[in-house]
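Pasting a structure here, questions to come.
Shown here: the complex without one of its protein chains, the others still in place.
Entry: subunit A
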Amino acid sequence: MIVYLVRRLGQSLIAVVAMAVLVFLGVYAIGNPVDVLINPEANQAEVAAVTQRLGLDKPLWEQFVIFIGNLLQGDLGNSFVYGRPAVEIILERLPATMELAFVALVLAVVIGVPLGVLAGLKPDSIGGRSIMAGSILGFSLPNFWQGMLLILVFAVMLGWLPAGGRGQTVEVLGMRLSLFTWDGLQHLILPALNLALFKMSLVIRLARANTREVALQDYVKFARAKGLSARRVVTVHVLKNIMIPVVTILGLELGSMVAFAVVTETVFAWPGMGKLLIDSINLLDRPLIVAYLMLTVLIIVTINFVVDILYSFLDPRVRLSEVKG
């Protein structure tokens, strides 16, 4: 197990380093931030002064060395716009995004798995077909459009839920969260649902396909032949087996959920990292963009790492072979 962990950790590190290089080059290519930051009437000398202050006059390789050096110290530079450490600004917004992604993930599993299992057990029933049709919609309609539809129906037409913002928050373990106030929860429902819809469709399909496969296995028939109730056969024998692929895929998708949050946060004016990123891109706030991308990579890599460990707990076969290996 230790060997496996170390090897797995090494892979994660390589991924982070590769991403650092790509991020640096990519951001370097998107234009000169000085043009945006400075008064258009400024003269050559003023431009040069700003360029020098931001360290943009140095050659590319030197900027990269500085970037990596700072990165290793956890310093991703000061935001051009806010004049404060970029990481700090993003971390302030992190709880909002993580809260959103987490609640969306829970929704996707809690709603998606039962629906998928149901559709898998009775694929030809009206219920089964409707669930599949719904999941196709969730899959194919653009995310922002689903978001606007949700706002239109639940906020504008029915007036049940607020259309945007975060609502009242409380401090929990040093993070400001909406989840634990009634007002905040109301604000959270629509964006979380919006972010969840795509993954929910994915979970439904995955759960359905796996349920259909597992339901045909001898061990399910044997479980029935043992005289177990249909309920126990489904909730223990079937569910435990389909949770392995569901957890794996969802774990891998959690990272993209954080990334997808960009759209949802924009539609629902949710003050998370995603919205910050869009604002920063408009202002060419290089350090902020870089910090966002690096943090996102770090989050994704960490999540994948955790999922691998979790996976080995769900599937005894993996657990054992890894212990030996």
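Convention: a contact is a pair of C-beta atoms (placed from the backbone, for glycine too) under 8 Å apart; a residue touches a chain by one contact, two chains touch by 3 or more; residues count from 1.
The rule we apply is simple: contacts and distances are computed from a predicted model.
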Worksheet item: Going by UniProt, what is the name of the one chain that was not included in the view, given "AMP-dependent synthetase/ligase domain-containing protein", "Oligopeptide transport ATP-binding protein OppD", "Sarcosine oxidase alpha subunit" or "D-lactate dehydrogenase (Cytochrome)"?
Response: "Oligopeptide transport ATP-binding protein OppD"
Discussion item. In the whole complex, not just what's shown, which of A:Ile2, A:Ala45, A:Ile126 or A:Ala225 touches the removed chain?
Written reply: A:Ala225
Worksheet item: In the whole complex, what residues of subunit A lie against the chain that is missing from view?
Response: 217-219, 221-229, 232, 236-237, 240-241, 244, 314-317, 320
